[in-house]
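Subset of chains shown; positions unchanged.
The chains carry the letters A and B, assigned in the order they are written, with residues numbered from 1 in each.
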Amino acid sequence: MIDKSVLPDTQNLKDPRNIAIDKVGVKELKYPIAVKDKENYIQHTVATISMTVDLPKEFKGTHMSRFVEVLQCKDREIHVDSVDKILKDMQKKLNATASHIEMEFPFFRSKKAPVTQKESLIDYKAKFHAARNNDAKDFVLTVVVPVTTLCPCSKSIAKYGAHNQRGEVTVSVRFNDTVWIEDLISLVEESASSELYSLLKREDEKFVTERAYENPVFVEDLVRNVVLKLKEMPHITWYSVEAENFESIHNHNAYALIESHKPLNGYIISRY
Amino acid sequence: MIDKSVLPDTQNLKDPRNIAIDKVGVKELKYPIAVKDKENYIQHTVATISMTVDLPKEFKGTHMSRFVEVLQCKDREIHVDSVDKILKDMQKKLNATASHIEMEFPFFRSKKAPVTQKESLIDYKAKFHAARNNDAKDFVLTVVVPVTTLCPCSKSIAKYGAHNQRGEVTVSVRFNDTVWIEDLISLVEESASSELYSLLKREDEKFVTERAYENPVFVEDLVRNVVLKLKEMPHITWYSVEAENFESIHNHNAYALIESHKPLNGYIISRY
């Protein structure tokens, strides 16, 4: 048996360099999580997690194993509702002023094809960045939504057809009342030339092909359409909207970004 | 209402090029799956899936939507036990001789730290490649296991210490009796300098540091140790073992591969 008392605690040593550390912790930790979705299903998915705290200038190191201890639970699965408890546990167990947790995970939604009504699941990428600083809280929800974009310029100049492609819209929001991942997804999908589906029969393919042709958007239109809708939601207090089109006629991408410039109250996550 | 009968079926057209297609289908489809593990838990995880069939030279195209229809199920989750049914459905619905499904997913295992016995979950990558050709079946199970490797040369020449690093072992097997993912993982972990853990307290870290120092392995030793153990399992009919060390003293990796050269009975997946 090893006598723990004789093992030196190197991390607790005094540090002479007089430099505080903004964030220290673990990254690229994979863990099963449960997310409740709007239709009241529990989604079981897998998150890639990073957890960090600040470290005062006095201490040589943090205690990395405690981050993982905070995550462990009886159910072998983290429930997303427990995120704030995790942040508080991190502050307490690691004697920290600030704590951050970031969780990125695939999120699924069932969709009906527009004509045949056949159902299929489609995947999105979602991300939480939750933080506490003393008692102040911050939370940023990010959703990455794949869409169809059809080029207005190509449509207007060509005799027939128009180049179109898969694009990806990344929306991040802060808010002061509930925002569902599903609502953000819908908002983006309505801003594009067409939404995507996993399952489309011929009648459906006809429908989405024509819908895209009738709704051409530049990458600039896409981010503006999303921002217009976000501005109408009073509980959204901050946003960042990026779009990237995997251009079908180029080997590079088209890109646009709009970020909210409203002054923000309260604690802001550094370097978000 | 669109009259489906008037929509031309381009895929069913005769093809004049006289060239059969080995594999055609969908790739990078994400889907929630359920895997039963050895301790009898159902693991809910997320797979990246590819599904393909062969296409005779007579036909212009396959029907891509049918691949996704085969996957849909009431439970919003594919049970791994249904893989063979999926393959048969693909053969039938797509009029194909051969069908393939590949599913890659994170797989979790609960582990006790070697001294404190504290439990934590650790992730592995698992992959199924299942195929049917008429009534013949093929199945390859792949597990990617991260390990510690400590360099025997470095240990033997240095006054103290030895460089060590995270490595990754990829084992693929064909078999004629049940093989659990967990058994393959254990077999690899026992072949390395040490296994990895998500949660180690100081007593545990002392233990694994010393264990790694006492069990130095080259990347060559690692693949040979795994192969030695596989050779002792009579129900393993074929194997391929790769190891890659993310060398702590270089910015490139060390790599080794051993593949079974025993003649195989039955149907082999092409280009595996």
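Everything below uses one rule, namely that a residue touches a chain if its C-beta (ideal position, glycine included) is under 8 Å from a C-beta of that chain, and two chains touch if they have at least 3 such contacts.
Since we're looking at a predicted model, the values are computed, not measured.
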2 chains shown - copies of the sequence in the complete complex: 4
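Convention: only the chains that are shown with their structure count from here on.
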Chain A on chain B, rotation in degrees - Cα superposition, rounded to nearest 5: 180
Cα-centroid distance, chain A relative to chain B, in whole angstrom: 28
Residue numbers on chain A that touch chain B, as the complex places them: 2, 4, 7, 9, 29-32, 41, 43-46, 65, 68-69, 72, 76-77, 106, 108, 110, 115, 118-121, 123, 198-203, 206-207
